[in-house]
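Every protein chain of the complex appears in place save one, which is left out.
For subunit A:
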């Protein structure tokens, strides 16, 4: 599990699947989840297999999560803020027609 170089600097909290996650200001959702040991961020839309961070720079779209009800957000490109509600992206989004 990744460890922070400077521990005890977490002053922000948000939730992931209802669980409270502590984060540093400036963290992204992905970095805060990684620091909390959470690696399974979504299920593949094709195979249903678990997926998580890969590039950490917005290129691969492997880190998709749902943020405040919005699906398919890149966790590594989403800065944390107090009380964000984040959950796993489960497969492809159903689009209403």
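Methods note: a residue touches a chain if its C-beta (ideal position, glycine included) is under 8 Å from a C-beta of that chain, and two chains touch if they have at least 3 such contacts; residues count from 1.
Following the convention adopted for this analysis, contacts and distances are computed from a predicted model.
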Original post:
Just by its UniProt name, which of "RNA polymerase sigma factor", "Tryptophan synthase beta chain", "ABC transporter permease" or "FAD-binding oxidoreductase" is the chain not shown in this complex?
Top reply: "FAD-binding oxidoreductase"
Original post:
Out of A:1, A:20 or A:46, which touches the unshown chain?
Top reply: A:46
Original post:
Considering the whole complex, which of A:6, A:49 or A:94 touches the chain not shown?
Top reply: A:94
Original post:
Taking the full complex into account, what residues of subunit A touch the chain not shown?
Top reply: 45-46, 61, 64, 71-72, 91-97
